[in-house]
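Left out: one protein chain. Kept in place: all the others.
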C-alpha cells in the first residue's frame, strides 16, 4: 500500500529532527522532501544538519537533498517545524498553493480560522478549515506546556466544568531548541521567566477547550494564570496545577475521570496514539522527568499527586515529553487524525489517488 | 567586652556547620561548646565532622572536644540544629535546665507557647515565652520555604490584608541536609514531592503572621495551598506565588510596600540583619538561585516579576538562601533579637554577669 | 523449550534490578528466585524494592516472594549483584552447594582459580573453574571501568602488544549504586577520587588479558596507571587512554583492528552480544555519555578520537554503559557463554535435564 509523501519544513532544527525520527517507518507517511533555509539548501540532509538525536539519521532521509523554502514542493502534506520568525508567511504561502500544513509553530495558532488541535479533545474543531481562504489548509498543535495542562483539564472540564487554574511550570531545556539555553544560564539554576510562554498557556487552552459553533470557535470561559520557569532538565515539562471546578466533585471521581479518559485517537487506534492519553500515578513522588518521560513512547500525559486544594478544589502534578507529545508527536497525531477524518482528501486535489485506500485503512 | 558563650547542638550536621561559620567572629556570641550524638562525642570537632562548607573550619572550633547530648552544658545560649528525630525531647530538657534554646528544628515550632519568630515580622511574639514551663526557653525559626514566602507576605498583609496564596516551590538539594538527596534521584530531574513541607508552609505562615494577644498567638486567617518540588540546584529555594489581597491595591503600591519594608533588625542594626529584608528586581529574569543567592550575605529575600494575576491579585517570584536566611542565619538573627530585647536576661540566671553590658550595646 | 531457572542475588539493589530487566524474556534463563537481605525476605519483590529503573518491574518477578540469603535455593544458576560486604562468603557457600554463580561482585575476581571473563577476549580462562574446590563454580566479570579499557586494549594487545597505558576516567553516578553519591557531593562538581577503583583497573586488566596455561592464569605484562574521577553524569563511563604499543603500528591499522574486532559472542550469536563489540566514531566530539550510552542496547564499547600520542603511541576516548556492559549485561553475557560452552552441565548435576537441548541451541 502506497504511503503519502510528505515534506518536513525546518527539517534541520530541533523539531524538524524529531519529525524525521517519528516518521521513520510510519504506516501512513513517508518523507520525500526536507526543507530548510537557503543556506542549507542543495546539500545532503546529513551534511548541514547538526543532528542531536540519540538514534542515527534514518538512511533514506540522510541522503535526501535539502530543498530551500523558496522552492516548490511536490508533497501534499507538510510537517512544519519552521522557526517562528519565518513560519507565518511561509506556512500561508504553502497553504495557498494547495498543501496541507500540519504546523508545530506558534504563528497561526490563534488565527480564527486555524484549528488548534489535540485530537483527544477537540478534533471537531478541524471543521473550521473549511473557512480558510487557502486551496490547502493549516492545522496547528499547541505549545508544549499548554499540551499537558489542556490534556489534564479536558476531561475535568467536560465532567465538572473548570473555572480557574493556577499553574506553575518547570520546563526542560530542549523546549528552547538548539543552541537555545546557554549552559551558563541554567546549570545549577532556575530561570523564572520564559518569554511569551505564560500568555500562550492562557489563551491556547481557552481555544482548545472551546466549542466549535457553525463557523467559529468560541473560547472556553476558563481563567488561567501561569508562571513559567526553566529548570536544568533535558526532556520533560513538569507543571503544578490548582484547579477550581464549577461543580464540586469528590476526589475519587476526579481520579476516575482522569484515568478513564479516552479520545478519538484511542477509539480508532491511530498509530501514534498512546493507549492511555492520561496516566495517573499512585506513588506520590511521581511523575519525574528523568524517570517517566519516555512512558508510552513519550505520548501520554502523566499525572500525579491528585489531591484536594485548600483554596481551589483540586491540586495535581502534570508532566509530559515536551518535544514528543508537546511538539513533533502532537503534530504527527494531528496528521493521522486529519487523514482518517478525510480532510486531507477534501482540501488537496493532489491526494485523490490515495484517498480511498487511506480512508479505508 | 566579653562575648556570650554559646553551644551548637547537632554541630556536625549541615545546619550545625552553618552555625559554626556564621558565629565565627560574631560580635555578641562565641562558640564554647559543640554537641553531637554520642558516637562523635569525645573527639575533636574536626575529626568526626564531614565538613561540607567552602571555607575551612574556624580553628578555635575545630579544636573543641565534641560533647555528647547526654552531658550537661555550661553555655547559657544554645543554637540547635538537632535532627528532628531527637530535637523534641532534647530541646525541652535543655530548656528545663535553664538554657535558652534558639532552635532551627521543626519539633516545637507549632507548640502554643513556643514563638516562631521572624524578627522583621513578629518579634512581639517572643513575649509568649513567659508562659513556657521552663527555667530557660525555646525560640524557633521557620522552615526554609516558609521563610521567604512569609517575608514577602508580611508587608502586604499589614497594608492590604492577604486572603489566600497559591505557592509552588523549586527547592535546592541542600535543604535536605547531608547525605540527603541521592544524586540518582535528582540529577537531570525534578521530584514533585517533599515530605511534610507543604503542611509546614501552610501552618507556619499562619502562626508567624498571627497576632499575639495577652497569652496566646492567634493564627492569621490566610489560606495557603502549597506544592513543593526538589530541583537540581545546590543553594536557593525559588517560589512562585499567586496572592489574593483583602483590599485591592495598584501594582505600584504593592511594589513600593515591598521595597520599603523594614523591621526591627534593620531599625536597631542587628549584626546579621540585611540592609533590606526584601530586594525587588526589575529584570524579569531574576532572581535566579545560581546568580543571586549570596546577595546581602544570603540574608535578604529576593523578589521578582511582581505583576497582576488574572485570577487572584498579584503574582511574584520569591527566592532566598535556604541554609542561611532559611535556617542557620534565621536562628542567629533570632538570637540577636532575643538578646537585644532583654529576654536572655529574664529567663536565664546564668546570664546575669553579661546582662547590663549586653543590653547597652 | 524449557528455560533454565535462575536466581538473582542482591535482587533489590542497583545491579540486581538491572539483572531483573535484562533477564525479562531471556531466551535461555528465567528468574525463579529473588534473594535479598533478611530484612526484605518474606515480602513480595515489588514491596521492599526501591525500584529505580525507567521500565516497570516485570510482573512475573514483582510477585515473587523474596528469599533470604540464609535460605537454600533451587535454581542451578545464580546471578550475583551482592554487596561486597557479604558477597565473598555467600558466593562461596552457594558454589560449595553446587550452584553456578555468575558474579558481578569484586570479591572473588582476583582469586587464582576464579576466571575474570570478558567473552570476546578470554573465554578460554573459563577452564580454570575445573580447579575450583566447589561442586558448583564462580565466574566473575570485571569492574565497570576495567571493562571498557580492556575491550579497547584486547585487539591491540593481540596484534601489536600493549606495553603501558595511562588512563583517566570520568565515571557516572550510577556506578556507585543507590543511594550512592550524595547530590551535595556531585552536582556542579567533579570528585577526583573513587576508592579502590584505580587498583582494580590496573590488576583486573592484567588478569583479563593474561594467558591461561594448563592450570593457571598468567597476568599480562601491561603497566597501567589509572586516575579515576566521578562526574555529574547519570549513565556512561568515559575514559581517556594513552597507549604504548610494543610494535609500532600506523594509525589506520590501529583503527582497522579496533573496527574489525569480533569475539566468540559475535561468532556464535549469543543473545546479549552486540553486533560489534567496539564501535569507532569518526565525529571527533563523540562518544558522549548522554547521547551514545544506549547504542547497541548499552552492550558495545564506544571509541572515539583515535589519534597519535606525542609521548606514547596512541590516544583515544573510550566509553560504555557502566551498569549494562559494565555490570549486569556483562554477567548475563558471561552466563550465556558458560552455557554454550557446556560448563554449566559439567559442574552442576542439577542441570542434566536441560543439558542436551541447551548445548544444541
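Per-chain numbering from 1; labels A, B and C assigned in written order.
Simple rule for what comes next: contacts are C-beta pairs under 8 Å (C-beta built on N, C-alpha and C of every residue); 3 or more make two chains touch, one makes a residue touch a chain.
Values in this document were obtained by computation on a predicted structure and should not be read as measured data.
A.B. asks: Wait, the hidden chain, what does it touch out of the ones we have here?
C.D. replies: Displayed chains contacted by the hidden chain, ordered by label: A, B, C.
A.B. asks: Kindly state which of the options C:37, C:53 or C:288 is in contact with the chain not pictured.
C.D. replies: Considering all chains, including the one not shown, the answer is C:288.
A.B. asks: Using the document's definition of touch, tell me which of A:210, A:232 or A:298 contacts the absent chain.
C.D. replies: Going through A:210, A:232 or A:298 one by one, A:232 is the residue touching the chain not shown.
A.B. asks: Which listed residue (A:52, A:158 or A:216) would be found touching the missing chain in the intact complex?
C.D. replies: Touches the omitted chain: A:52.
A.B. asks: Where does chain B touch the missing chain, residue by residue?
C.D. replies: Considering the whole complex, chain B reaches the absent chain at 52, 54, 187-188, 234, 290-292, 294.
A.B. asks: Which residue numbers on chain C touch the omitted chain?
C.D. replies: Spelled out for chain C, the touching residues are 164-166, 168, 170, 187-193, 202, 223-225, 227, 229, 231-234, 236, 238, 240, 242, 284-291, 304-305, 309-312, 315, 317, 319.
A.B. asks: Determine and list the chain A residues touching the chain excluded from the picture.
C.D. replies: The list for chain A reads 52, 173-174, 178-188, 232-234.
Throughout what follows, only the chains that are shown with their structure count from here on.
A.B. asks: Name the chain whose C-alpha centroid is farthest from the C-alpha centroid of chain C.
C.D. replies: Following the centroid criterion, the farthest chain would be B.
A.B. asks: Counting only Cα atoms for the centres, state how far chain A is from chain C in Å.
C.D. replies: 41
A.B. asks: Roughly how far is chain A from chain B, centre to centre by C-alpha average, rounded to an integer in Å?
C.D. replies: So the centroids are 44 Å from each other.
A.B. asks: Could you grab the centroid distance between chain B and chain C? Build each centroid from C-alpha atoms only and quote it in angstrom.
C.D. replies: Here chain B and chain C have centroids separated by 49 Å.
A.B. asks: Hunt down the residues of chain A that sit against at least two other chains at once, touch-wise.
C.D. replies: Answer for chain A, listing residues that touch two or more other chains: 187-188, 234, 290-291.
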